[in-house]
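With one protein chain withheld, the remaining protein chains of the complex are depicted in position.
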Amino acid sequence: MTKYDELTEFLLRLGDSALIHAQRLCEWTGRAPALEEEMGMMNVGLDLVGQARNWYEYAAERINDGTDADTLAFRRDERAFRNLLLVEQPNGDFAVTMTKQFFYDAWQFHLLTMLKDAGDERIAAIATKSLKEVTYHLRRSSQWVERLGDGTEESHQRMEKAIDTVWRFTFELVEKSDAELVLSESGNIPALSELPEQWLATVNNVFAKATLTVPDEPSAFYLSARTGMHSEHLGMLLAEMQFLQRAYPDASW
Amino acid sequence: MYAQQVETGTKAIKSLAEMGPEERAFQEKIDAEIKIEAKNWMPDNYRKTLIRQISQHAHSEIVGMLPEGNWVTRAPTLKRKLQLMAKIQDEAGHGLYLYSAMETLGADRDEEIEKLHSGRAKYSSIFNYPTLNWADMGAVGWLVDGAAIVNQVPLQRTSYGPYSRAMIRVCKEESFHQRQGYEILLHMMRHGIQAQKDMVQDAINRLWWPSLMMFGPSDAESPNSAQSMAWKIKRHTNDELRQRFIDQTIPQLELLGCSVPDPDLKWNEERGHYDFGEIQWKEFYEVLKGNGPCNRERLETRRNAIQDGAWVREAAVAHANKKQKQQAAA
């Protein structure tokens, strides 16, 4: 299994997370709880596929073996994907979907805020553009978490359950990584050491307004996107998403 | 057309002399191409017919998301994925523009949607056909949106102001839909492998006749046409529009290097139009009655979406009420 240099792996982590999350949003097409939400979810999805493409294009240039953004998206197996475990989890009900969205948005928001000052100009440029979009995503998902957490008895219970379902995958959002330390020491990206605290602060803040309880710190266990150790859900997602490219490898679309 | 058969509730069209003063003033405005606005006086049947027509149109946009939703998770490249997502989102937007126009007539969106879900309101027959290969995404954009455009362009001049303005917005966005659809097909035909070319022809074979049915039954079979035309909520007959669609589509078909499953299709020099074979109206009426290949699935998906989302919508209302109370107390 190919393992790329730290910077490329980092780009894939960002690109894969955006794409896989968007793929889950696509599954909601025609099924959203309100027509207005069809618009909202698709807007977020469109932003994220666009972001994925930008990260992939940069990654493909670095890999430099004829790979392009589409090959990265549609021709790699699950063990090569670097997306957060959180975003590959099934949509569940709207509470699970929104909880995933909020955790991911908060992570993206703080990460991109740091990356817009990255020494690597390409990363800084993509982060600056993406941050505008993600700022809106976070505002939207925070509001939904608040509405559902502090809405009706039923919505509150569903939120508590949703948090319980996906919280264990948030260890990846708060873990410190050696690879990223290398990248910040070489000046490619700023130090990300504050990211866990900032992410948690946003979660605390929104959950307080939403009358939701923040669980204890999640602990890592066996799975890790950094090494392509995914949950079983990713394989099925890829089988669907990559079907045409896999079935007709010589085709041009 | 997205609204294929709209009951007008009128048997014979009144002449100006037979109308009371209010109705005469109303009809004279329409004859003079002056728009009717929400607060203006209008005959009850005009209002009801418009609510039926606009809601049917809106329902079609929303249900129309489903056949494309069937492939949005399988789009073959990032570019195609983005295009299809944007198109589907536009369709949701069209539905909302139209519901919004409909609500100016005093109708309630949720109530009209309930009529759709209980089978009392219709939507376009075309969306009850399955999408079975990727080329369907091309064929839907090219043929289905193409047919919708032929229908909707004249509706930009419809007599009811809010409807007309919604159609202007919709038409502006539709041209991208048809072009992206055609481009999908053209690319597969010009740069694709044989299997892809077969997909294209297969998609056209399946969608050609249903696309022609979108314009609704023949003029002779459309008892409501005359009244709708007098009210200018319909500006051309079904047959006129169908012919226009065929005439403009066949050259594009030839450019693709494909054919349509109609042995009778040929250019008629004398008429200056294409002749075409007989449409299977039995199939059309079956689909309209609910017996099409996907009617059940489409409605079930939409019903489930609204039912499963009820707790979300309720929670949002409850939260807004709580916040309002807090603000009032502060």
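A and B label the chains in the order they appear, each numbered from 1.
Heads up, the rule we're going with is that a residue touches a chain if its C-beta (ideal position, glycine included) is under 8 Å from a C-beta of that chain, and two chains touch if they have at least 3 such contacts.
Note that contacts and distances are computed from a predicted model.
One chain isn't displayed here; going by UniProt, is it "Acyl carrier protein", "Spermidine/putrescine import ATP-binding protein PotA", "Ring-1,2-phenylacetyl-CoA epoxidase subunit PaaB" or "DNA modification/repair radical SAM protein"?
"Ring-1,2-phenylacetyl-CoA epoxidase subunit PaaB"
Any idea which of B:2, B:46, B:71 or B:97 touches the chain not displayed?
B:97
Which listed residue, B:44, B:110 or B:270, touches the chain dropped from view?
Reading the full complex, the residue touching the unseen chain is B:110.
Taking the full complex into account, find the residue in A:34, A:80 or A:200 that is in contact with the omitted chain.
With A:34, A:80 or A:200 as choices, the missing chain is touched by A:34.
Can you work out which residue in A:43, A:101, A:188 or A:202 touches the chain that's missing from view?
Once the missing chain is taken into account, the touching residue is A:43.
On subunit A, where is the contact patch with the chain that was removed from view?
34-36, 39-40, 43, 140, 143, 147
Can you list, in ascending order, the subunit B residues touching the missing chain?
On the subunit B side, contact with the omitted chain comes from 37, 39-41, 89-90, 93, 96-97, 100-101, 103, 108-111, 162, 165-166, 173, 313-314, 316-317, 319-320, 323-324.
Assume only the chains that are shown with their structure count from here on.
Could you give the separation in Å between the centres of subunit A and subunit B, each centre being the mean of its C-alpha atoms?
For subunit A versus subunit B, the centre distance works out to 36 Å.
Residue numbers of subunit B touching subunit A in their complex, please.
It comes out as residues 62, 65-66, 68-69, 72-78, 80-82, 85-86, 88-89, 92-93, 95-96, 99, 134, 184, 187-188, 191-193, 195-196, 301-302, 304-306, 308-316, 318-320, 322.
Which stretch or stretches of subunit A touch subunit B in the complex?
19, 23, 26-27, 29-39, 42-43, 45-46, 49-50, 52-53, 56, 69-70, 73-74, 93-94, 146-148, 150-152, 154-155, 158, 240-241, 243-245, 248, 250-253
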